[in-house]
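Just dropping this structure here.
Removed from the display is one protein chain of the complex; every other protein chain stays in position.
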Amino acid sequence: MPVEPVVQSVPALFEPIAQLSPAAFDLPFREGYVRSTIFVSLYVSVIAVTLSTLVSIPIAILMGFIEFPGKRFVKSVINTGMGFPSVVVGLLVLFAVSNQGPLGSLNLIFTREAMIMSQFVLATPPITAISLAAITGVDDGVRDAARVLGGTRIAVALVVLKEARYGIATAVLAGFGRAISEVGSVLIVGGNITSAAGISKTRTLTTAIQLEARQGQYETAMVLGAVLVALVLTVNAVVIRLGDSGVGR
Amino acid sequence: MLRVTGASRSYGDEAVLRNLSLEVDTGEVVAAIGPSGVGKTTLLRLLALSLEPDDGTVALDGTDAWTVDAASRRSLRRRIGMVFQEASLFDASVVRNVEYGLRVRRSWSERLSDELAGLVGQSGFDDAVHEALDVVGLTEKVTQHADSLSGGEAQRVSFARALAYEPDVLLLDEPTSDLDPRNTAVIEEAIGEARDRGIGVVVATHDMHQAERVADRVAVLLDDGITEVAPTEVVFENPADERTRKFISGELVY
Partner (left out) sequence: MSIHRRRFVAALGAGAVASTAGCAQLGQGQSGDGSGGAGVAGETLTLTTTTSTYDTGLLDAIHTDFEEMYGVTVDAVAQGTGAALESARNGDSDVVMVHARGLEDEFLRNGYGVNRRDLMFNDFVIIGPEDDPAGIQGMSSATDALTAIADAEAAFVSRGDNSGTHTKELNLWEAAGTDPGGDWYQETGTGMGEALNIANQQGAYTLSDRGTFISQRSEIDLTILVQGPIEGGPEILANPYGVMAVNPGVHDNANYDLAMAYIGWITSPGVQNSISEYQVNGEQLFFPEAVSEDPDFQQYVPEGWSSDNSDA
């Protein structure tokens, strides 16, 4: 897949954090372990959040603009989804992709794709709800103005999206935060697998931390935790920066 | 040119307008005056073709807007511009605001190439934008962001925004209620400029003095219909209807 080599270079930036940690930690990381783990974390979360955004934004626009029967039900589903226990989502995805489940023939158990599925389910409610709040928060006058200036329904929707862009960026970041911090569900459906040589297949930073903690290796877990925090902060900073530079012509 | 005939409109059980008729022609200014809540905004929305009357017709150049399909109605609608009491500018630069009406009338593929051309600094709309801003005296603010404008300046840009794509009809709903005298004067002058260009202007206002200043004809709305429609001097000096006289003189309190 063309994405992989390009994205591979990003995790390489974070490996120094693991390598700069004091010798006292004596980290047992093998070549490429941290980098491949970061890659899997990013790969799964970025794809899940992208897919989720593609679904959430249209839903938020529909909810914001149109009255339809069952709208309140959809809204309560979204709000429930915000607080839904993520590990339960993992169980549900497990039931779906297990060989015994409806999607069994797709052989998705213990793959990154199953992890993407569960993160997709987790990220969509916050992205939808926060985007919806941003969209409905756009002044009605702006919407009326766009309409009266001759905008088609789509054009007006685009204007509202643009006005709501900061709120939507916040929504996407919230979704990303939830996705990349996810442990329980990706552990259940992904299996926390690395190759014998230590290259991650379905191990993310979070499940790696869980593994180290399970073994009582708390210092190693802390280092991985620092890498994860750095990663999240960087993504947040990049998105905010992009948002700022998009102001005006 | 734009004619409402026998229109009625209710919200729920409440009849706001009943059997109302009004027309506006090219190159004239009609002021709609009356107390707050009497239905001026509803009237404007009927004229703007964004609200369908329960009874009666609304026709632009003879075409009844509500008997044709949605696409035709949209093209009719696009010949009408509207300015509201609040400027509601987009969170963008002044030029992006003013050119919006022009951009939006292009096909999607044209819009895409417009955007790309805009990125490299070329825009086909510069002249139209400049001209519209000139009418409201804000050409020097072209590249500034909407946030940096004062309330009055924002409303003037809003006017320019409606003017930029050369509508046939311009509807204004209390355009200067929030403005100081200087900006009000600019807007009123712009209204005159629009009329001189052949645009049919309808101004809804509760400021009778403004109506006297800018309008060729005045429609007086009291209760649920038009009490009287006549040239300005007639309405103010020698109204036909007693209620009009009472309203103008301030006896009818609102």
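We call the chains A and B, going by the order they appear; numbering starts again at 1 in every chain.
We take it that a residue touches a chain if its C-beta (ideal position, glycine included) is under 8 Å from a C-beta of that chain, and two chains touch if they have at least 3 such contacts.
Not measured: the values here are computed from a predicted model.
Where does the absent chain touch, in terms of which shown chains it meets?
Contacts of the unshown chain, counting the full complex: A.
Just to verify: which one of A:197, A:229 or A:242 makes contact with the chain not shown?
Residue touching the chain left out of view: A:197.
Identify the residues of subunit A touching the omitted chain, counting contacts across the whole complex.
1, 4, 47, 51, 54-55, 58-59, 61-62, 66, 98-100, 104, 106-113, 116-117, 120, 153-154, 191-198, 201, 211, 213-218
The definition used in the following text is that only the chains that are shown with their structure count from here on.
Which whole number of Å gives the spacing of the CA centres of subunit A and subunit B?
Distance between chain centres: 46 Å.
Contact residues on subunit A for subunit B in the complex?
Residue positions touching the partner: 139, 141-142, 144-152, 155, 159, 162-163, 247-249.
Help me check something: in the complex, which residues belonging to subunit B touch subunit A?
It is residues 48, 50, 74, 77-78, 81-82, 84, 86, 88-93, 95-96, 100-101, 104-105, 118, 143, 145, 158, 161-162, 165 of subunit B that touch subunit A.
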